[in-house]
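Before anything else, here's the structure in question.
With one protein chain held back, the other chains of the complex are shown just where they sit.
We just call them A and B in the order they show up, numbering each chain from 1.
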Amino acid sequence: MRYLPNSPRDRAEMLRALGHSSIEELFSQIPEPIRFEGRLNLPGPLSEQEVLELFRQAARQSSRKYASLLGAGAYSHYRPAAVDALLSRGEFFTAYTPYQAELAQGTLQAMFEFQTLIAQLTGMEVSNASLYDGSTAATEAALMAMRLTRRNRVVVARTLHPEYREVLATYVRHLGTEIAEIPYTPSGQLDLAALESSLNKETAAVVIQSPNFLGTIERCGEIAEMVHRSGALLVVAVAEPLSLAVVNPPAEADIVCGEAQSFGVPVAFGGPYVGFLATREKFVRQMPGRLVGETTDSEGRRGFVLTLATREQHIRREKATSNICTNQSLCALAATIYLCLLGKQGLKALAEHNLAKAHYAAGQLAAVAGTSIPFAAPYFNEFVVKTPGKAETLLRELQAKKILGGVHLERFYPELKDHLLVCVTETVNKATLDRMVQVYKDFSAQKKVGAAAPAAGPHPVGQEKA
Amino acid sequence: MYPEELQYTKDHEWIRVDGDTGTIGITDHAQKELGDIVYVELPKAGDPVTAAETFGTVESVKAVSEVYSPVTGEVTAVNGKLEDHPELLNSDPHAAAWLIRVQLSNPDEVESLMSSEEYEAYIREAESH
Partner (left out) sequence: MKEHPRHARPHITRDEGLIFERNSPGKCGVDLPAPDVPAAPASELLGEELYRKEISGFPEVSELEVIRHFTRLSTWNYGVDTGLYPLGSCTMKYNPRINEVVARLEGLATDHPYAPADLTQGCLKVLHETARCLAEITGMDAVSLQPAAGAQGELSGILMIQACLTDRGNPRKYILIPDSAHGTNPASVTTSGYEVRNLKSDAHGCLDLAELDRAMTEDVAGLMLTNPNTLGIFEVRIREICDLVHRKGGLVYMDGANMNALVGIARPADFGADVMHLNLHKTFTTPHGGGGPGSGPVAVKRFLEPYLPSPVVVQAADGTYGLDDNRPKSIGRVRAFYGNFGMAVRALAYIAANGGEGLLQTTQDAVLNANYVMRKLQDVYDLPYDEPCMHECVLSDRRQAARGVHTMDIAKRLIDYGFHPYTTAFPLIVPGAMMIEPTESASKEELDEFIEAMRAVAEEIEEDPEFVLKAPHTTRVSRLDEAKAARKPVLRWKP
């Protein structure tokens, strides 16, 4: 087997040195009744060419030939070639967690740079070295706020990503934490009056997303004021952090967290991604996840180490701030490289490009008969469209034209039947947008009412929920 | 080595009693076990403390230790120097690096604590295992 460096002769010599005559003797302590003697029903063994063909087959049955206007927490952006070139260096991707700092200054310095970039982008004072993803980052932020305030109630915006809300619920169920949901207004933003009346002395945190799941940007300053008056902390989750290059960060928030997948990490059917969490310096000892700090060695040279480890599972064990062990180091490295490549100028230009494209598309769609853009609040690169007729049918028409036109919001918000969440990034060209608009026009003209046809939504096998 | 005017607990805290007030800290043995101290978490003036219950933590790079109160009472003062200079606990654990001062609600509790001699014997016992 090509990955194994020992030859039969090596094995024989080692067995001899151990006084064994066969390799089976090394397992003699395992009781007979639980020894597995059968054959594992697994694919292979395959040569490298055969492995490649196996996965090429799978890759053919994909949506790679379609233009995608899907966002909703996973964003398609162009990944510069330098990202993979650098990630592929064995010293980066085959290294372990940098516990032995002298042998890991590369990873540690890169993570320190990641922490700096995230802090700069979010307008916060400190950031950690990444968490699993946006959904767990939002959850960890809420838990952190609960520890800091010693309160047990969390208020969340209904426009916080539905799956982020599900994850939060899973994590707090046993704590008996009350989770209250605040609806959105006709403008697509958080209902401030509803928030005000929901806040009480038990509220640890208010968790919102901006731009939110419907694409609109929240009034973070006003929300922060309201939240702070009740003694709670404001957590702002950002699922599309490219927005922060052109939208002012929520500097009044206590914790800014979210998903950095947009920065050089492939969409890859949902993972691996990279969560981030940034906050004020005074909260640093309650932060979950790894932290890289600057220090000096015995000769006074600058170096970096994992620090404040006493918060973590390997020391605190049951009293840890979180059970998290891994961060998403390689994905965080991808984000760091990406942000350095684009830099101050490039990231802004890219964000403005996304902004312009999305607004162009929305403008064109709004002009189609029977189509509207229901939410008037400002947005970045995602917006909601009310379709001229049944969304499911329209999506199939778009699919026939090799366009994935958006996410039908009905599955998350029953009141938003026939509304699509449309995301326009720099990866969709104007010709495609115009083609999409044409499909809307044709659809609207025919006034198709959508016959009962097999659903083409993302989860066709799921049955109707009771 | 261990000051005679202090009394000691099995968890390596010391207390200096003056009438019905006490000053509490951790012993030299404790700071040696922990290594370089980096952070101390203490209660606020006015907080209650209970004998044998924890009132704070002392952290080194690699470990965290709970600190237990030898007595019951109310915190009257907290050593502010430790916020910026936690390393004081390594250099002067028995005097300058005191942790809290308390008003004792039950001065009889100190009867059950160890003298410096008893504490030294206690450590010797523990180390020989």
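Criterion: a residue touches a chain if its C-beta (ideal position, glycine included) is under 8 Å from a C-beta of that chain, and two chains touch if they have at least 3 such contacts.
Just so we're clear, the structure is a prediction, and the values are computed from it rather than from any experiment.
Peer 1: Using the definition of touch stated at the top, determine which of A:Val154, A:Leu277, A:Ile337 or A:Val368 touches the missing chain.
Peer 2: A:Ile337
Peer 1: Looking at A:Gly188, A:Gly215 or A:Pro249, which residue reaches the missing chain?
Peer 2: A:Pro249
Peer 1: Even though one chain is hidden, which residues of chain B still touch it in the full complex?
Peer 2: Residues of chain B in touch with the missing chain: 35-39, 59-61, 86-87.
Throughout what follows, only the chains that are shown with their structure count from here on.
Peer 1: Rounded to a whole Å, what is the gap between the Cα centroids of chain A and chain B?
Peer 2: So the centre of chain A lies 46 Å away from the centre of chain B.
Peer 1: Under the definition above, what is the set of chain B residues touching chain A in their complex?
Peer 2: Interface residues on chain B, with respect to chain A: 39, 59-64.
Peer 1: Contact residues on chain A for chain B in the complex?
Peer 2: Listed in rising order, the residues of chain A that touch chain B are 285, 309-310, 315-316, 319.
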